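Only one protein chain is missing from this complex, and each of the others stays in its spot.
All chains are identified by letter, namely A and B, in their written order; residue positions are counted from 1 within each chain.
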Amino acid sequence: MMQKAHRGNFFEDFRLGQELVHATPRTITRGDTAVYLALYGARFPVHCSDVFARSLGYPCAPLDDWLVFHMVFGRTVADISWNAVSNLGYADGRLGAPVYPGDTVSTTSTVIGLRETSSGDTGVVYVRSVGVNQNGAMVADYVRWVMVRKRDPEAPAPDPEVPQLPLAVSADRLVVPDGVRLDGYDSAMAGSLALWDDYTVGERLDHVEGATVEQAEQMMVTRLYQNNAPVHLNAQLMKDSRFGQRLVMAGHIISVVRALSFNGLANGFRLAAINGGRHTAPVFAGDTLYAWSEVLDKATLAGRTDIGAMQVRSVATKNRSCEEYPFKNGDGRYEPSVVLDLDYTVLVPRRT
Amino acid sequence: MMQKAHRGNFFEDFRLGQELVHATPRTITRGDTAVYLALYGARFPVHCSDVFARSLGYPCAPLDDWLVFHMVFGRTVADISWNAVSNLGYADGRLGAPVYPGDTVSTTSTVIGLRETSSGDTGVVYVRSVGVNQNGAMVADYVRWVMVRKRDPEAPAPDPEVPQLPLAVSADRLVVPDGVRLDGYDSAMAGSLALWDDYTVGERLDHVEGATVEQAEQMMVTRLYQNNAPVHLNAQLMKDSRFGQRLVMAGHIISVVRALSFNGLANGFRLAAINGGRHTAPVFAGDTLYAWSEVLDKATLAGRTDIGAMQVRSVATKNRSCEEYPFKNGDGRYEPSVVLDLDYTVLVPRRT
Partner (left out) sequence: MMQKAHRGNFFEDFRLGQELVHATPRTITRGDTAVYLALYGARFPVHCSDVFARSLGYPCAPLDDWLVFHMVFGRTVADISWNAVSNLGYADGRLGAPVYPGDTVSTTSTVIGLRETSSGDTGVVYVRSVGVNQNGAMVADYVRWVMVRKRDPEAPAPDPEVPQLPLAVSADRLVVPDGVRLDGYDSAMAGSLALWDDYTVGERLDHVEGATVEQAEQMMVTRLYQNNAPVHLNAQLMKDSRFGQRLVMAGHIISVVRALSFNGLANGFRLAAINGGRHTAPVFAGDTLYAWSEVLDKATLAGRTDIGAMQVRSVATKNRSCEEYPFKNGDGRYEPSVVLDLDYTVLVPRRT
């Protein structure tokens, strides 16, 4: 009899070069936007106002870039990370065509690396996932790696293969949406006068505000993305885990940080690349998140005087505010309050 | 002076044959869909993707069938079950015209049975409720019965009248949406290769996953349907009840089970009938729900080779996983962990 209910893939189910077509294409709508706003309250105007977005050449307000990324990512969970022990990292991520209400995204992944861990009962799976819209245009393309349990600890290890990944996405690979011109950008209406020209490499910004995580909220957004990982959704199962409770979904933390970063990076109107990222400690319901950022690099874009790229590290903490920019201890390890170290690139209007 | 605020109908307010036109017609939108997805995360592609839905002949993704049912049901609560002690059962339910974003549903009910209980302070009310869209087309039609308090325990009992109800909706009464053809069904994109042909009567499926219920979630969905029953919404009132707390709304449990059932019944793309259902134990916030299903029957549909009907019993449990298919004890009573015994019919693509 055909097996009909599944328990996800285990480490030994993955093969180098394997292609996975993930189920359940997803039409994203203004309903998703509203739920997302209710969960994060981000104030970036390009995603909040059709009028503002049209003034920049968009046909209407595009969906929040992280909402798009998480929707693309969400498709992959049932196949890639249902049995994940932890989400280890992201690299070489790019956002492509903007996604508008009514667009439908679907995702495919390719296994690009496999490495059994020394314990022998888990392995690291590297996948490149590509999300496309209904016209086949790339909307998000990224690599992630996860530690996945083996079904059978005795299963033989594959030949280890670890992909070479760029430290950061170079400026020439960043996608600026077609038809978008920032010359008429209204920075007062956007909430900050600080443009690309006003930031200095090495500058650090405390994002000031804090956001407490509620269990119902992280559950809602996990399901909104149709991520069905039990670590976020099943309290009974997690009561017996080493955490004793549900883990807050990684994507929830990232979206909270993006919303907090408005206070300091209000004009980072578009996420262009995800250069790297690590979730360095678990977050639980009831924790209050804070964030600070550092400008890692700035770049001009070929042929554009209206937009510059800015590479940013955002660090999130739990239950500790960020006036002192908590990061790593003297021994090079993360401070215990640090939960996320995220390296990404935003597009910012230039002073013209 | 005209009475303006109401406390709902009591048992003695109902008369056999009475027709109730329920207030507040409801336009259902993609916003409702997004909230519903955030609460359940169901992955049935026909409700998630306009592209997928169009490939089957739908004009766009129709609303989730249970969302439609619960919206129709929600209209009735203020008149029928505001003073209900418990929701006793459902029978002879059919889903009709698909509901699309922007459609407006309204509901009328007819009292088809009345029976005072032996205690003398409550009675059972049987109603047939019919939901229609803005064009008058039936979207859901079902019978339910509830135990309702009497305002005055001394009020005389009506002549008992208990309607005859079918054990199951026969295949010839199931509605297949106009214009829908399943020949091009992409079962890989739908998340499972198992079609109607692959299921066997008597086959049982453990749906594997669990879902913990949060108080805020059951409150939100209760209000989304504009169900105003105080047992779900008023903690102060319920603190003094025999439960000591709010009850999770029955419809919330059903929707959780439908979402869980994707893992095993992914291609049950449409709810066609609700043959019967019992909520066998209360569910409270914090409980983790699991489910398993049994195939009760299979039927072909006249003139169709692309779709078959499958009658399913889904059993939900709280705080107990379903590998062992918990159901009834030796004495014929439900296991204490069982909270729902639901008999329904789904349409499933056939191998053509």
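Methods note: a contact is a pair of C-beta atoms (placed from the backbone, for glycine too) under 8 Å apart; a residue touches a chain by one contact, two chains touch by 3 or more.
None of these values were measured; they are calculated from a predicted model.
The chain that is not drawn here is touched, among residues A:208, A:237 or A:281, by A:208.
Screening A:57, A:191 or A:336 against the full complex identifies A:191 as the residue touching the chain left out.
In the complete complex, the residue from B:167, B:188, B:201 or B:237 that touches the missing chain is B:237. Residues 1-2, 4-7, 21, 23-27, 29-32, 34-35, 78, 102, 104, 106, 134, 214-216, 219-228, 230, 233-237, 246 are the ones on chain B that touch the missing chain. Taking the whole complex into account, chain A touches the unshown chain at residues 29-35, 37-45, 48-52, 61, 188-194, 198-200, 203, 205-212, 214-217, 263-266, 286, 288, 319.
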